[in-house]
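Just one protein chain is left out here, and the rest sit where they should.
Letters are used for the chains, namely A, B and C, taken in the order the chains are written, and counting of residues starts over at 1 for each.
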Amino acid sequence: MLIIKIGGGKEINIRGIIKDLSGMKEQFIIVHGANALRDELAERLAISKKIVTSVSGYSSVYSDETMIDLLFMAYAGLRNKRIVELCQQNGINAVGMTGVDGKMIQGKRNTGIRIREDEKLKIIRDFSGKPFHINMELLHLLLEHAYTPVLTIPIIDEQGHAINSENDDIIVVLQKEFKAGTVIHFIEAPGFLEKSDDPASVISHLNDSDIALWEEQAQGRFKRKLHAIHKLFENGTSTVIIADGRIEHPVNKALEGYGTIIQRSRYGKYN
Amino acid sequence: MLIIKIGGGKEINIRGIIKDLSGMKEQFIIVHGANALRDELAERLAISKKIVTSVSGYSSVYSDETMIDLLFMAYAGLRNKRIVELCQQNGINAVGMTGVDGKMIQGKRNTGIRIREDEKLKIIRDFSGKPFHINMELLHLLLEHAYTPVLTIPIIDEQGHAINSENDDIIVVLQKEFKAGTVIHFIEAPGFLEKSDDPASVISHLNDSDIALWEEQAQGRFKRKLHAIHKLFENGTSTVIIADGRIEHPVNKALEGYGTIIQRSRYGKYN
Amino acid sequence: MSNSSCPVCDNALIAAANAQVSELIICPDCGSELEIKTVNPFSVVEAPREEEDWGE
Partner (left out) sequence: MSNSSCPVCDNALIAAANAQVSELIICPDCGSELEIKTVNPFSVVEAPREEEDWGE
């Protein structure tokens, strides 16, 4: 089982990814983002996106009701169904779902984010949270009947509310329950770069302990991405590939070794 | 089996409909529209909706690529998932799907609409068509595992394109394959009105042969709606209820006999 | 003026001055309904059968 994460950037070559996937023997699940579409839609609808930075340094989108509407339109609607349509045109019988559908991805609503505002320590709540359980019965039902799940946010919380969440966290939970050997992330870069402004500085190989070190020095969103990759290895992944989603044959190239291959170090602490 | 059609009008009380449905013993499928949401979104995005009227007098929305994007955002995204969310909050384990997902609703692309433009007879093609087959395997798979399908357009054509279609036509095909005894349409009116501007002129009972007569005199969209109801009876429906979707308990009231109840006439031509 | 021929009876067809893409024309020879695909060069195909009931 393969988990394919399609980033939400504008330049991601979805057509190329789906075309490559149509030749795959191994079964796979697609998880995708749509942040570029969301931001474009927010701008066209004159909806301003609120970013909150918690006192512990992590910034995230403040998800009010309007933001959840945006997620439904951009992620669950436009992006999800255009990916499903492309799959159908390439012989992949895809079924698109959010975490709310059939309680596919269940999460816990954040109790609150501590922020500093008007020099006061405050707690703010929104419709966001962390995934902790996948409806494996529904997922297996689809897979066993040769349907390819195409999953995206929002997920569902304990009271049945749609909540925003991070796709990287969803992949950690998905991988934990699925024991998928390989996870491929398609992003708008050739892979992890030694120097972020130098595309040629792709690091071709890393192991999971390198990731742990990197995580300590990283900040904000990148820190969170590294933390999620770190957790994948804790849950038994053997290979994570960070690959360029913009090129002509993103999947084929990734499987040929282009991009950054992260593997479990033989003497890592998890063996 | 019950088919619940939730109209796409702004004043439809979805919360009330879902609350009532949560008390239902009988299994049901939801099909819904979102035309008000689509039009509002089109306006906010400055997308002008093109209406074409065929030489034979039927007007319909011209569905280009941008319109299909709108359907994905308004129908498949916002409306579908807010209905699914409400279901989850009322103990109904709903799964939302378009006709593209898992090829749930397969259709045939229109070969072209004949219109008059610059005093010339022309043929124009768009992404629209008519449904002719439901993926019953997938539908039964969901129903047998206690999931409630919440279906909407777009549907999928022979080449795997998402195409616009009429929900009323979808219900005809759905009912044909399901033999659902009762179909309830929730609209923004107390039922069929003798005088369209007089809400008190609700016709409480009709039979299928009345519908055939009405259809001959009707025009445009209403003609098409009557034609779809007429077909439902041809395919074996016993009861169609046209009920007010705006009131507090739309489903309970409909089942108590409020609205227009259309039943098979004992001596109709189909017996 | 650009020429073409009727796909049904092969009769020569001359594009009218105000011919437009998607326009439906009738072959003067065999009466088939033809659809103009391109104007320059002028090309036509047989128009699809009218749908048995109304358009979408």
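Assume a residue touches a chain if its C-beta (ideal position, glycine included) is under 8 Å from a C-beta of that chain, and two chains touch if they have at least 3 such contacts.
Worth saying up front: this structure is predicted, and the values here are computed from it rather than measured.
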item	value
Chains on display which the left-out chain touches in the complete complex	A
Candidate in contact with the missing chain, chosen from A:N110, A:T237 or A:T260	A:N110
On chain A, residues whose C-beta touches the chain left out of the figure	54, 56-58, 60, 63, 110-114, 118, 120-124, 126, 128-130, 164-166, 224
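Definition applied: only the chains that are shown with their structure count from here on.
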item	value
Interchain centroid distance [CA atoms averaged], chain B/chain C, Å	36
Distance from chain C to chain A - Cα centre to Cα centre, in angstrom	51
